Each structure stands twice: as C-alpha cells, then as structure tokens.
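Just one protein chain is left out here, and the rest sit where they should.
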Amino acid sequence: MLGIKGKDLTLLGVVAVLALCAPFILNPFPQDSAMAQFNAGYPDLMQRFVIFGIFAVGFNILFGLTGYLSFGHAAFLGVGSYSAVWMFKLLSMNVIPAIILSVIVAGLFALLIGFISLRRSGIYFSILTLAFAQMSFNLAYSVLTPITNGETGLQLSLDDPRVLGTSVSDTGGIPVTNLFGLEMRETTTMYFGDWAFQFSNGYYFCAVLLLVSFYISIRIFRSPFGLMLRAVKSNQTRLNYTGLNTRPYTLAAFVISGMYAGLAGGLLASMDPLAGAERMQWTASGEVVLMTILGGAGTLIGPVLGAGFIKYFENIFSKINDNVLHQWFGGLPEGLENGLVWVAEHFVGSGWHLTLGLLFMLVVTFLPGGLVEGGTRIGRLIRGKTRRADEKSAQSKPAE
Amino acid sequence: FTNEPTGGTVTLGFNVPQSGPYADEGADELRAYELAVEHLNGEGDGGMLNTFSSKALGGNGIMGKKVAYVTGDTQTKSDAARASAKSMIEKDGAIMITGGSSSGVAVAVQGLCQEAGVIFMAGLTHSNDTTGKDKKANGFRHFFNAYMSAAALAPVLEKLYGSDRAAYHLTADYTWGWTQQESIQAATEALGWTTVNNVLTPLAATDFSSYIAPVLNSGADVLVLNHYGGNMVNSLTNAVQFGLREKQVNGKNFEIVVPLYSELMAKGAGQNIKGIVGSQNWDWKLSDEGTAAFVKSFGTKYGFPPSQAAQTCYAQTLLYADAVERAGSFNPCAVGEALAGFEFDGLGNGKTLYRADDHQCFKDVLVVKGAEDPQDEFHLVEIVEVTPVDQVTYDPEHPMFAGGALGECNPGA
Amino acid sequence: MEAILLQILNGLDKGSAYALIALGLTLIFGTLGVVNFAHGALFMIGAFCAVTVQKVLTLSKITLDPTKTDFLGNPAQIKTPYVESWFGPDIGAALIDWSVPLAILFAIPIMLLIGVIMERGLIKHFYRRPHADQILVTFGLAIVLQELIKHYFGANQIATPAPDAFRGSFDFGAMLGMDPNVVIYPYWRLVYFAFAAVIIGAVFAFLQFTTFGMVVRAGMADRETVGLLGINIDKRFTIMFGLAAAVAGMAGVMYAPINSPNYHIGMDFLVLSFVVVVVGGMGSLPGAVLAGFLLGILESFASMNEIKSIIPGIDQIIIYLAAIIILLTRPRGLMGRKGVMEE
Amino acid sequence: MGILEVKNVNKRFGGLQALGDVNLSVAENSVHAIIGPNGAGKSTLLNCLVGKLIPDTGSVMFDGQSVLGRTPYEINQMGISRVFQTPEIFGDLTVMENMMIPCFAKRDGAFKLNVIRSVEGQGDIRDRAEAMLVDMNMADKRHMHAASMSRGDKRRLEIGMCLAQQPRLLLLDEPTAGMARADTNNTIDLLKQIKASRDITIVIIEHDMHVVFSLAQRITVLAQGTPLVEDVPEKIKGHPKVREAYLGESTPA
Partner (left out) sequence: MNVKPDFNKGKNYAESAPAFLSVWNMESYYGESYIVQNISFNVHEGEILALLGRNGAGKTTTLRSIARMNAPQVTGGEIWLDHQPLHKMASYEASRAGIGLVPEDRAIIPGLTVEENLQLAQIAPPVGWSLERLYELFPRLGERRKQEGVTLSGGEQQMLAIARALARDIKVLLLDEPYEGLAPVIVDEIEKTLRIIKEQGITTILVEQNAVRALELADRAVILDTGTIVFDGAAAEVLGNEELRSEYLAI
C-alpha cells in the first residue's frame, strides 16, 4: 500500500493513529486531579510536538542517512517562519501560500548554504553550518531589523497591507490564520466526565502534514537515493570510485531537510504568527540535533519521539512550581511533605533543565541507540530470550 | 470571553524568566507574585492591600473566587515566552498573564494576549515601544520607560556634571537599547550636551573592551551605557578596568552614566558601581507607607528586601484584581475599562495614573546612585532624588511613541 | 594608527581567552577524540572557584549592633570576616583582596579532581561511541553542572575583582611617546595575557617533549595498538583529561575579574571556542592558539567605528564570516591534520 | 596504441621521487601485471590513473582521452574501476546493498535523484547484484553487514563490486592478498572467465606470482619508481635482474 510495505506500513499506521488520537492519549488525567499537570493534550503543545517532529524527521534525512551533522538547521526553520509571517502580512491569512513560500525560501537558502558547506566534511562541515546559522541569527537579531523586527520578533500588526484580505478583522483585531476559512486557532473541547479533550484545527492540520512528511521520509529511506545517502555515510571514497558524484546527493539531502525545516518554521508561524530570531540561534540548532540523537538517529520514528520528549519537558516540567508540589504531597505529614517538595523542586519548575540534562546523560549512556533502542529492548524482553539462541545456531552454520 | 472562570477559583499566569541571564529577576518576580496571591486570598499580613487607595479588595480572592496561579519559563526568548503563555491560556485557563523581563518578550507576549483575549500586565519592560508603537488594548504597563528615565535623569546630570558635556553612547542593539539611547540623547542634548558617538553593541557580547578602548580618545567626557543586566555589568566593569573613571578629559572628571539601574545589577558590578548615576522605578528604601508595608511582608517572608522587579509585579497583580472587583466582571474589556484612566495611591510609587491613551503608568521616577560605602549588601544603591511625575509625563503623540494603535479590546472567544 | 595599536592589544587579550579555552578543548578533542561540550562548563566552574574562594575568605562573624537597624527594623548585623579576626585586619584584608590569585591554588586540585571524576565516571564510556553521542552526553553534563552552579550561586553575575594592585590601567601610548590616554590597557589584562602565554607554552612543552606526550599522541591515533604495547592508555587519558580540565579551570579563575562570572559564562564561550578549535584545525594545538588570537584580533578590529561605518553589523558576524572564509580556503583549518574528525 | 597510455609520469612526495618518468602502454583486452618491490610506486601509479593523485608531470590517456584533471567519479564513468589495496567497501551496508550500488552507478550514471521508487522495486538491479554475488560465491552472505566480514571476504566483495560495473579497464591492487588459496583460485578462474566472455582490460598489481603468471599477458617490473623491464611472463621469470631485486630464489613457478 502507498508503495511501502511490511514494518514501514505498520509504523506509518501507528504514527497515524497516535497523531489522530493525540488529544486523548496526551490527556490521560482528569482535569482537576493532581496529575493534571502532566497532561500535554492542549493545542499549543500538541502542535509543537508534531511541528518539531517534522523538523527532526527532516533533519534525520540529512544526519541519519548521510552522517553529515549540521549545526545550523535552525536557520532554515527561522527563514521559514519569517517567510510565512511576511506572507501573512502582505498576501493573505491563508496558511497554504505561507507554507509554500516557507518551504521554497528555506529550500533556496539551504541550497546556498549547502552548496558552500558541503565542500567540507566532518566537523568542518558542522562548523561551517554553525557559522552560517549564527550569522543569520545575528543578522536577524539586529542588523536586518527592518525585515525581522529584531529581538521582539516579526509580528502581525493592525496596519499590514494584506492584498488578499483585510488588515483589521470585524472585531477590530488582527485577522486569524486559516485554511480557506477554517481558523487554525479554533478549538473544540469535548468533556467526558472529568476529562476534557481539546480538538484544534491547527493541530490536525499539522498532524496531517506530519504524516505526509513522515511518509515521504519513509519513501526516501527506502529509495535508491536513500541507499546512496547511506553509502555516503559509510564510505565516500568507495562511492567516488564507483562513479558516483557524492556532492549532488548530499546537497539534495541537505536541501530536502532544509525544506522540512522550512515547513516546520512555516507551520510554527501559521499556528502562532510570530517569528522570533531566537529560533535561529545555535541552541535551537542544537536542540534538533539532540532530539534526533535522543530518539535514535537513522531510525524512522526516533526523531519524532525525541522531539516529543524534549518539548514535553520544556513545556510541562517548567510549569510545575512548589505550589503544585505542595498540592501533590499535601496528604503527607508536614515534615515529609516539605522534604519531598524540597527535593522535587530542584528538578521541576526552574530546575527543568537539570532534569533534562540528567535524562540526556542517562539515555545516551544506557541506550546508545536512543529511545528507539529502549523500545527495542523492551520488545525483546517481552519476546523472551529465544532470539539469541536462534542466532547462535545460525552463526555456527558453516559459512560456505 | 476567554477562560471565564466558572468554578471556585480563578487562575493567573505568571510568566517569568527562570533560565537565562534574567533568571534572578524572574525568581524575585515570582516571589512577589506568590506574595500577592497570598494577600489576595486573605493570608499573610495583607501587605499593600492595607495601604492601597482603592478598597475594593477584601482579602477573599477576586470576586469571591480563590486565586490560583500557574508559572512558566520565558527563557527570555519571544518564542518560548509565547509558548509558555499559550499553554497557560490553553491548558490552565489563565485569565491574565503577567511577567517577563525584556521588552522584546513583553511586546511579543502582549501581542499574543491581545489575540487570545486575555489581559496582559506587562511586568518588567522599559522600552518606549511597549506602550508606544507596539501598544495593545489588552496590555498595561506599570513599569516606567526609557523616556521617563531620561527625563528624570537629565536635570540631575546637569546638576552633577554641568551642561557642557560630550557624551559617548554604547547601546544594546535591540528595541530597548535604541529607545533608551534615543531618549537620553534627546534629553541631554536639550541640556546643551553634545553627542560624540553612539555605538551599537551586540546583545550577546560579553567583553566590551574593544568598544570601551576608543572612548577616552574620542573627545567625550561622559560615557552613557545603554545596557542592561549582564551587558551593563560587563561594560561597566570593562570601563572601570580601563581606568576611565580616574581620567580627566577636557579638564573634567570622566563620568559614566547608566540610565536604567537595578539592585541586582549593582550586585553584579560590585565596587565598580560606586557613585554611578541612573534611574529606577522603585526602591525599597522609599519611606511611604505602601513601600514600608510591602518591604515588611516581603522581608519577613523571604529574609531580604524586594527588588523593583518584585514591587512592579506585586503591584500589577493587585491592580488587576482590584480592577476586576471594580468592574464586577472578569471580562477583559470590562477590566480594561476599569484600569484605563485609573488613578490610585498607596502601592509604593505615590500618586499613580494608568493613562487611558496608551495604558502606560505615570508616577514618580527615582534617580539613584551607587552607594560609596554600603552598610550591607542591601544598600548598594542610594536614592538621589524622587523626580515628580509631572516632569516625566509626555504627550501620547510624542514622536518617540508615535505609530501603532491601541486597537480595540479583545475579549476572545 | 593608535586606534589600530589599541585594537591589536585588545585582540591579543581576547585572543588569549579564546586560545586558552580552545587549547583545553582541542587537547581533549585532539588527544582523546572526544567532542566535549562540557568544556565551557569547566571554564565556568573555574570562574566559580574564584567566587567560592572569595566567599570563603569573606565568611564573617555576625554581631548585632543595636544602634543601627536593618531593613525590617531589627537590630542591624555587623559582619567581620573571620580572616580579619584571625590574622588581623591588614593581612585579612590583603587575603580578601588577593582572593583571585589565591583561587588558582585552590582551583588546580579541584579541577584535576573534577576532570578525573568526569573522565572515569562518564567520558571513558564514550571513547568508542559516535561523536553525536559524545555531544549529547557532554551537553547533558554541561546543563547539569550549570544548573547546579545556578542553584547555589544564583543566576546573576557575581563581582570578583582583581587585587587592588592590578586595578586601573597602564598607559602604553605615553610610554611609546604618544599622547596620554590614547593607548591604555588594564593591568589585569596584561596579567591575563602573560598567564595565557605561560600556560600555552607549558602545555606545548609537555606534549612535545615528554614521553607522556608521545604516548598520548599515539593513543589518540590508535589506542588499541598502544594497549598492545603494554601501555595502560586509560590511565594516561584520565590524567590528560584532568589536565585539560585544570587548564580550563585556571583560564576561568583568571577571567573572573575581567567579566564577573555567572552560571552561563561557559555556554557563552562554548560555541565560539569550538569555532576557534576548528578554524585552527582539529587536533592541532598551535592551530587553536593561532586561531584564537587571529579571531580575537579580527573581532576587535570589526568593532572599530571606522569599520562598522563601512560595513554595518560586521562586528556581529565577523568571527563566523572569518571562519567560513578560512575553512573554505584551507580545508582542514589553519593547521589541521588530515583525517582527524573528517568522517 | 593501447587503451591506456601513460607517458612520462613523475610524482614526488616531498623529497621522495615515488614515480620517475613512467611510461606504460596497456593493450586493449589484455591482462597487464605490474610487479615490483614494496614501495616501488605501484599503488602510486594506480592512484595517478584514477584521479586519487595528480602526477606532477606527464600524461595519462584512456581510450584516447586524458584522465588528468577529472574527478574520480568522472574517471570511473569513463569505464575505469579500481580495487584498493586495503578494501574499500560500504561497511555499514549489507553485502547485497554493497553490490547494488555499482549496479545503480552503471545504470543511472553519476547522479540521479531517485527518491520515489523503492530499492525493493528495482528488479533489474537486484537481479544483477544477485548474479554477481553468485559469481563471487558470496550469495549466502548477502544479508551480512559488510564490516563484520573477514578481510578476505571483504576483498572478494570489492572485486565483485568493481566487476558489477562491467568496466572497460579494471585496476586490481593486490586483489588476492590475504585470500585463502581456494578463493584465490576461484578469483583467478573468475577473472579468466570474465576476460573470456567480454571485452575488458585488466591491470593487476600482485605479489602472488601464482596469480600473476596465471593471468598476465605482459608484465612490467617497477623498481624505485621507474620501470625496470617490461616483457611477457616467461621472459620475466628468468630475468636475472628481476630475480635479484624482486623474486628471490624461492619463487614458486
């Protein structure tokens, strides 16, 4: 089906189900329970999960397949966002043209930077991309303020010209991003007893694009092109002496992943029409690297998991304060309660970075293949130890 | 309207920098917010509720609903701040967002609140743009701004350093730096000073020596550091290292001015800050009864006096609650109406007005100076003068604030 | 002319900071093959060694003075540093004044220890892992260290002044017969420059002229074979890591008076020092030093008003622009060796 | 005119004259062996033919066209394939995938943006790779990770990969070094068989005289960067200079 089969099809199916049911899955706790803090099923975060999922999936096409570690991919995300916001300001609040422009501009930008950076490999390539991205960031942050609105970020305003559409909505506000009239920010809430589930247009729009992106990424992984990219990672010398020009392959991979980043940037702006320069900073480029490695570089699903993991901590853990902690441990004796709160507050709220840092270390130390490997191990544990015995006998068969 | 509170509680969103260079300020803001919530819910000693000129608040929550709050990390990035604010609105049902520590972030979050239909009480932001070209109907600012700093400083500068001075500006390259520099340049030139140069410095810079080194030879005899936070601590430290303060230029002592000051910055700069003049929104050493009440409850709870960041955030929370009570509704438009043009006293800044035209707060501004011989670590700054509000008031159409529109209030869905 | 001299001086000084950090980074990078994103954090910890020593020296005995009141109206507390009451006010004050240089003595063992613990506890498991994994784990560690420091010392900068004797500046111009106040240079920066030169020289000599250095160089190229020759390379790598940590730490201690440290100072330097290392050429110590000075001076020049008026914003991108140009014209940076970290 | 014409090629490494005035002409459809002591410059010469090194002076013509100034992949696309002295294979890929890549290169040229179709679907490529694996006697290893094979197997794989491209000129740098005798014999047979079934020119560097004398039609002896003699195998075997400098006394015939 769809030109993919077996495990890949299953994987796509799983991702589709997860994405479509995310509002339920991410909100497992009743609204007023103490655990409600851990609910992640609200539109903004769900959107971020899938958007950064797209970003990471695209990054993985470059890094996972070719091994080229770009430290400047956030630049394409940023460029995508700026393009989209400009499209909203000048043309229309419809997200389609904005996203198309984001992808195109990011692709062109990637073509330029990739063309130059790919003349080098290894760490030299990484630093070249980093340098380009930091330059872009610094330019956006101050020098190019007329285009980017500097530190504040590019926003919509009441006097945007907007050729196809109005500058000001009927209610006197700034019009809302939409898909042919379907407002992105519109959200329907469903109640089941104590549970509340939010269904947002914007989220589903992003989720569909994630599925498309994911599908394309599967196709790329399984295509001859994908094979060539893995060959690039494995041995460029051999590839060259086999008559293949590695440069266009890597450049194509670079541009494709740049376009994924542009799409992610465009979507970010479509969900919330603001483009901040920080999203081009090296820390943002580093974040997508971390997402990919954390999830499992070179695997299909890993980057999406990694993206979800990091965004969850950033958004959920940072919001747990000692007020909430006292609520949780409220039932316990005073001394114990204070003790637990004291310990816990180091890891949540403003300590969320600490938790994240520790988790990075734990995951990479104990699961070298990232979260995906964790999954595989659990799977293996469930299926029992029979495998190993099989392999043993297979290995000991005469080789010839 | 958005997030209309239906149960027995009402949720406020405190969006402060918990990481990044302003994290200490964020922490102090958060302390103040917690204190404010306590007082609103009738716990503790009531703090400035007792001195506030409006008596609408009774210590029983807001309109009888208990006040709850959520906190978030802005990371001092527009993006992260907006994400955090969005989650407060979407997930936690926050009805008002407040906090922040950078003008860029404040403007970005203010835009979000306008679109989402909640009230934004700006917290720490000092750029002219927040209530100038980027003003929004749903946003209110208690903090003073760059223009006011300049207007308050100018007379003091004239008194201290005379009217024949040549100034060299180093300016952080973003919205706050630009408006701060523009304001102070205009104000000092009005005194008769000349401006030798204005050099924009990258916000990310940590070592300013290459910007400081040419200053002495430029003919300037005053260095104005339009820097805040780490930028200011580092540039001032560098300037002192280069011996600028011991030099004589044009037959006068070389002087350094830091238009926007804070106690936390003074701590970072250490001895270098001694005798350097700047402006503040508020200081715990003021002697009015509002200040005394606030310092007492804050100091008792946390063991040290509050910063101006804390006072600003505390006051804004009370003001919001009070406006809801007076409006009799949580509807942002009703609250906005109650706040616009509201005049009050007793929150530590003397008589204060929330101007309806731009939602900027007008009150007295402090000119301060680094203490020469601080008695302890809380007395690093001493008050030079309390500049009366009239002197810092400007026309809403003043060119530094022109452009942009307040727009209509948005109650949201 | 004076302006150029001034900026060269400035660049030298910035360059020594870059070079010192890049040196440690490239030591670990070049010898152990580990991309250490926690190196900035080591620099930061060094700076906080200075802060700690200062704090310890100013630990004070508290007495109440009923004649004065504190901010809550209670009797004011009078603090006298213990060192002053033990050694007398003069020696005590001098100790406090000299806290930064004293901190070096404290920082060396601490940093060696931290380096050794870090290598034994974590890094050694990553020698054979991909660079990407190394980045992730050391970045995680950097965050953890940073957060711990933030937790104990707060997020704000903490003033750590140089001894009084080194405050103020030195009029180079006047010495060379120019007008006074034209080419001035702070004493402490001169100290920093000299300090950097000594450390750099010592590290070079150590690696080039000792057997230990040869073993480490060999081990970096092929640890398996070195093991075959009966050498316990792990032990030497541990020492090497400790040394690199100590270099970073000392660089941090001495830097504290130049910029009051905060928990973020390491991250601020991290990216730039990576650029420096790579521009210098992976694994090349002289390259790192050369690139450090080169980029430092370039950065200084770019912030000259004369240049900024020609190309606005150049000071914000010069380092990256220079890095791009250098890497495009010299494939392995200024002095990189073939094959190191190119895969 | 031979298909490969090397004229006056010189190459220095610092103070070392690795190649000095090398002239070599290889006739089309012949097997030409280059032998010589270690360090004589044999591999260096091959490097100059495939674009890995650029000679300081001289010319290298393949089929009437100069290869100098072309990149390795362009030279390969002209029809020259090379097996390296230390195996260069795609260690991270399976044996099958290793074999498919040269088949793609043969079919699609130096670059084709083939992102839509799946590798699975490329029946023709699969069949060719499979056939080549069978020829190389490696079919049962097709799912193995190439890096985890023994050295001899890696080398066989590499030869197979080069043959899969059906090159016009095949350059072999010690193809049977480290190979088990049985596989050496298989390789000799395979090369003979390919030689017989289609037009191919082979240049082979080898220290195993059994291989050299089984295959070569002409032999060039290189010593210290310059050709010492060039002749048919029989003459070389008995050549006193060659015996002294290279073969030694105990050479098996």
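The chains carry the letters A, B, C and D, assigned in the order they are written, with residues numbered from 1 in each.
Note that a residue touches a chain if its C-beta (ideal position, glycine included) is under 8 Å from a C-beta of that chain, and two chains touch if they have at least 3 such contacts.
On a predicted model such as this, the values are computed, not experimentally measured, just so you know.
S.K.: Of D:L190, D:M209 or D:I236, which sits in contact with the chain we cannot see?
M.R.: D:M209
S.K.: Among C:I96, C:L145, C:A162 or C:I233, choose the residue that contacts the chain missing from this document, as touch is defined above.
M.R.: C:I233
S.K.: Taking the full complex into account, what residues of chain C touch the chain not shown?
M.R.: Listed in rising order, the touching residues are 128, 211, 214-215, 217-218, 221-222, 224-233, 337, 339.
S.K.: Using the document's contact rule, name the residues of chain D that touch the chain not shown here.
M.R.: 13, 35-40, 85-86, 148-153, 156, 174, 177-185, 207, 209, 245-251
Here is the rule we go by: only the chains that are shown with their structure count from here on.
S.K.: Without chain A in the mix, what are the joined groups of chains?
M.R.: Apart from chain A, the chains cluster as B, C | D.
S.K.: Please identify the chain lying most centrally, where each chain is represented by the average of its Cα atoms.
M.R.: Chain closest to the assembly's C-alpha mean: A.
S.K.: Compared with chain C, which chain's mean CA position is the farthest off?
M.R.: D
S.K.: Calculate how many whole Å lie between the centre of chain B and the centre of chain C, each centre taken as the average of the chain's C-alpha atoms.
M.R.: About 34 Å separates the centre of chain B from that of chain C.
S.K.: Between chain A and chain C, what distance separates the C-alpha centroids? Give it in angstrom.
M.R.: Taking the mean C-alpha position of each chain, the two centres sit 34 Å apart.
S.K.: Give the residues of chain C touching no fewer than two other chains, as numbers and ranges.
M.R.: As it turns out, chain C has residues touching two or more other chains at 316.
S.K.: What parts of chain A, by residue number, touch at least two of the other chains?
M.R.: 138, 141-142, 353
S.K.: Taking the touch rule as given, give the residues of chain A at its contact with chain D in the complex, in rising order.
M.R.: 3-5, 219-220, 222-228, 230-231, 233-235, 237-246, 248-249, 252, 399-400
S.K.: Quick one: in the complex, what on chain D touches chain A?
M.R.: 50, 71-73, 76-77, 81-82, 84, 88-93, 97, 100-102, 104-106, 108-120, 122, 125, 137, 140-141, 161, 165
S.K.: Chain C touches which residues of chain B in the complex?
M.R.: 19-24, 26-27, 173, 197, 199, 201-202, 204, 206-207, 209-211, 213-214, 216-217, 230, 233-234, 237-238, 240-243, 246-247, 249, 264, 267-272, 284-285, 295-296, 299-300, 304-305, 375-376, 378
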